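Note that this complex is displayed minus one protein chain, with the remaining chains in position.
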Amino acid sequence: MARFLIRRLLGAVLTLFAVSVLSFLMFFALPKDPVSGMCPKNCNAERLERVRAELGLRDPLVVQYTNYMKGIFVGRDLGSAQGGRCDAPCLGYSYVNSEAVTDTLARVLPVTLSIVIPAAVLWLALGVGLGMISALRRGSVLDRLAIGFSLTGASLQLYFVGAVLLLVFCYKLRLVPIPSYTSIFDNPAKWASGLVLAWCALAFLFSAIYARLSRAQMLETLSEDFIRTARAKGLAKSTVYGRHALRAAITPVVTIAGLDVGGALGGTVITETTFGIQGLGRTAVDAVRSGDLPTIMATVLISAFFIVVANIVVDVLYAVIDPRVRLR
Amino acid sequence: MSLSPVEGVVLAETTPVGEDPTGSDREFVGRSPGQLAWARLKRDRTAMISGAVLVFLMIVAIAAPLIARLYGVGPNDQFQDRLDGNSMPLGYVGGITGDHWFGLEPRLGRDIFIRMVYGMRTSLFIAFAAALITSAIGVVLGILAGFLGGVVDAVIGWITDVALALPFLIFALAVVPTVALRFYGPRDEVPAAFQVAVLIGVFAAFGWTSTARLVRGQVISLREREFVEAARASGAGLGHMLFRQLLPNIWAPILVSFSLAVPSYVTGEAALSFLGIGILEPTADFGRMIFQSIPYLQTDPAYVFFPGITIFALVLAFNLFGDALRDALDPKSSR
Partner (left out) sequence: MSENVSTATATAPAAGGTGAAGATLLRVEGLTKHFPVRGGLKPGGGGAVRAVDGLDFEVRAGETLGLVGESGCGKTTTGRMLVRLLEPTGGKIVFEDRDITHAGRRELRPLRQDLQIIFQDPYASLNPRHTVGRIVSMPLEVNGIKPPGGVKRRVQELLELVGLNPEHYNRYPHEFSGGQRQRIGIARALALRPKLIVADEPVSALDVSIQAQVINLLRDLQRELGLAFVFIAHDLAVVRHFCQRVAVMYLGKIVEIGDRTEIYERPRHPYTRALLSAIPDVTQLGPAGRIRLTGDVPTPLNPPTGCRFRTRCWKAQDRCATEEPALVARDGGAPVACHFPESGELR
């Protein structure tokens, strides 16, 4: 098991490095020059060049990359205009936002986390629960409704659902305030009411997928012989289904859940755009649009980090759920 | 020894060729697993209905110019005279009339129906092309990884991990305008064909991972099967084993994956357009239409609903058909 984990961690580190290299190469090709954007029309070329040199944009690519990576691990010195010494993890300074990237992240990351984590809890509980129940009561009205629900949800678009929810609950019925973010530590009620529409939109769509998936998995598991044996032994239904069947059926759900949550943490761009909330996704989009390289790199690395970590967590969970995996 | 319908009616003597207890001399043509699947599919009502809907929509998409001619209105025709002082369409439900079945767009006054027809065309084309390319890439990589195992598998697996870790939207946001700028100036109008090609390329770069994983899993479970070993024992080379033995056994899940990939690309392309990097003006596009319609959510909800419902119906039909296809191809899988 330990050997397995070490191997996965190594692979993860390598992946992250590859991601950082690829992103660096990719965004270096952006024609948008961050410097020209930050200066009002009358900046002269000389000043721009000086700023560029200070930002290190004139250095060869490899040097820029090395400096950047060095900054992440041990910190580096930026020019005085950028705040001087930048301690590890140093993600650079954004001229567009006029702040250290780490500060930007500290601002927007909680927003995305606040959107994704409660939504994930909702969609997993609802989706897997619905899927299981509908598998157990196959063919009943509830089952058909559940199938209908999941097909509908899987075919809808997030922005469409978001728009409809906004229209109905926010504008027409005025049940919820216009979506915005307040920190949970400041005002939990406002935090929740500001995000509830986003949670519902995400939960609706994702739970449909999970309901479908877990239903199919559960049905397959229920037809296995060992379930028949367990029932024949006289075990209570809750034990058979809850302990035995669930455990066997849950593995693919765990994989997909890991990928989805990991990916979502990297920035739910559509959700944020639809509801007008400034989270990690919107920040990333804005950064790309304005050519803000340090912020772009930071958002890419963070989202890759989440995905990679999610994969490892999924693998560990696999090993916990499925003893056969441990023996490998 | 003769073959009798009830096997085990024992050690009879050899009967001459052609004599058959059932009495017929016809040449038997068995039904292949593919043909059986098709028969099952035909019996499934949901599959047939959704299949018919899909075929209908595809015909509509292909025949877009023809429909425009019959309908009498083009996608870029503007009907400013049908708008009121606020640039909102006159009449009920966003301007539905006999001439304009789904009403008009605010501001520019373009016909929504015909724009949706053209939008469907773009979406379907991109989705199918992207699904085909990603399936092809995924199949090749999956077969290589699954069959050769070892280092090849490890490398391909790692590449897959990197591709999965890269945030698709952010990269797409960066790549799409950039590539356009490399070939065309900032003020030039980028031809629709180019935009389409770029989008397909972006999808292809990221989308092959799920097919690759799927195919790899299938190949791994198949390569130890004895009919593969039989081929090896007879001296078959790698090519024969991959293409003659394995491939016929994996096309079913590939087909299902393809049919479910198409709607996800329809959705994906609409999402990119929603963010402003999909197909640009003036070409009609679902995602962009919805994006542009959101400000009019309260004042002209029809403008939001028509494209929204249509894309929903399209994706739903694909999902239903894909599910039915999966059930038909693998009767053991549970519905």
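To keep things simple, chains are lettered A and B as they appear, and every chain counts its residues starting from 1.
Please note the rule applied: a residue touches a chain if its C-beta (ideal position, glycine included) is under 8 Å from a C-beta of that chain, and two chains touch if they have at least 3 such contacts.
These numbers were taken from a predicted model, which means no experiment stands behind them.
Checked against the hidden chain, the listed residues B:Gln245, B:Thr267 or B:Gln292 yield one contact partner: B:Gln245.
Annotation: of B:Ser32, B:Thr46, B:Ser87 or B:Gln298, B:Ser32 touches the absent chain (contact as defined above). The chain omitted from view is touched by exactly one of B:Leu181, B:Ala205 or B:Ala236, namely B:Ala236.
Hidden from this view is one chain, which touches chain B at 1-3, 7-8, 10-11, 14, 17-18, 20, 25-34, 225-227, 229-237, 240, 245, 248-249.
Quick note on the criterion: only the chains that are shown with their structure count from here on.
Here chain A touches chain B in the complex through residues 11, 14-16, 18-19, 22-23, 26-27, 29-31, 151-152, 154-160, 163-164, 166-167, 171, 216, 219-220, 223, 259, 263, 266-267, 269-270, 273-274, 281, 284-285, 288-289, 296, 299-300, 303-304, 307-308, 311, going by the rule given at the top.
In the complex of the two chains, the chain B residues touching chain A come out as 158, 161-162, 164-167, 169-171, 173-175, 178, 181-182, 263, 267, 270-271, 274-275, 290-291, 294, 297-298, 301, 304, 308, 311-312, 315-316, 318-320, 333-335.
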